[in-house]
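One structure, as structure tokens, below. Some questions next.
Removed from the display is one protein chain of the complex; every other protein chain stays in position.
Right after this comes subunit A.
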């Protein structure tokens, strides 16, 4: 049973239909695919205005402004600069403190692999087939994961939740605003595009090869991707043909709906961004070629331990690389670690270096992760300043998620996702003091009123 008609047959049939002038009666209802069936219900929590004064501001776009003010109105950054002559509902004197855009983690499993990490909570890897592009990780997210609160205390204002890496195609990723909510939809970043998780290398071949099912090897991985994209290409053509014929006044039958191929088609249409777990230089290069073979963009490579070996290639092709500063050695593809990986990738022309966590622990300290890279790189001759390094966990992360026009920097008109740090966030002793999402204070280290507690932790004393 083929789930859709191969395009050649569709074409032939439609030509035949045209020729015979059959089925020209009143058109049946047009079949359309609802692309957003689980829409965001997130609403910014505040419309009051806030003025943060006298801070060291890192804009997230490479600029540092000392003794600067940030003016927030209606959830948006209104002005940034020295001695702003404005009045606000709330003024925060941030003398001696630092202000950055909200930190964005583009690789998290919070909610899908929540704490407590018990058997009942293993909701991140649909390990039943190498291609599970039909699953959406948002349907696994438990908003009460205490990890969301811990991450917010570390300045995380947005984060992408990804399915795990057992499969060649793990499923759809979702980007969230890090606000307390009873529902996933209440956290869902309204305008963020969907992501598709893909995985290279050891994980898929180990999971399926161990079961005697393809892929068993790296070449099997590639064959699996190619077969899927061929199928997706045919599916896309079938729907386009249907839309075209319908628009021409004919009465064609809609192709069979397939939610797995909906996701892959979304990538081919440029609506869904690829997020590819891929460690090794040669594999990333092949994934770029794969994307060219099928006409989509290879997106962001995650965990690219060897990204530094192909920094130029990543820049030329416009790929972001989401990296750890120092994880290594847990498997062969993680062996060739360089402490300067992020910095080397970053130094290439048209680069997009991102620091990610993939961890419920380090997500709380991505500023520290950026500091590790900055200082070790400067030790070997780079000259990276704080105002540049902050990009790795703000603007570049937003770019990787397709939300850089909305958040990720402190600039007029941007969503007011902002962190006030008690000192330079590049010190090991630094802590986020206040966190704002869309201008609303969502965390205050000195005010328990703004310290959310997960339902799970209530009464557990």
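By definition in this document, a contact is a pair of C-beta atoms (placed from the backbone, for glycine too) under 8 Å apart; a residue touches a chain by one contact, two chains touch by 3 or more; residues count from 1.
Here is the rule we go by: contacts and distances are computed from a predicted model.
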For this session: Assign the chain not included in the display its UniProt protein name, restricting the answer to "Lactose transport system permease protein LacF", "Amidohydrolase-related domain-containing protein", "Reductase" or "ATPase".
Result: "Amidohydrolase-related domain-containing protein"
Exercise. Which of these, A:182, A:253, A:379 or A:447, touches the one chain of the complex that we don't see?
Worked result: A:379
Problem set entry | From A:104, A:174, A:344 or A:442, residue that would touch the chain that is not displayed | A:344
Seminar exercise, completed: In the full complex, subunit A touches the hidden chain through residues 115-119, 146-147, 150, 202, 308-309, 311, 326-332, 334-340, 344, 360-361, 364-365, 368, 371-372, 374-375, 379-381, 426-431, 456-457, 460-461
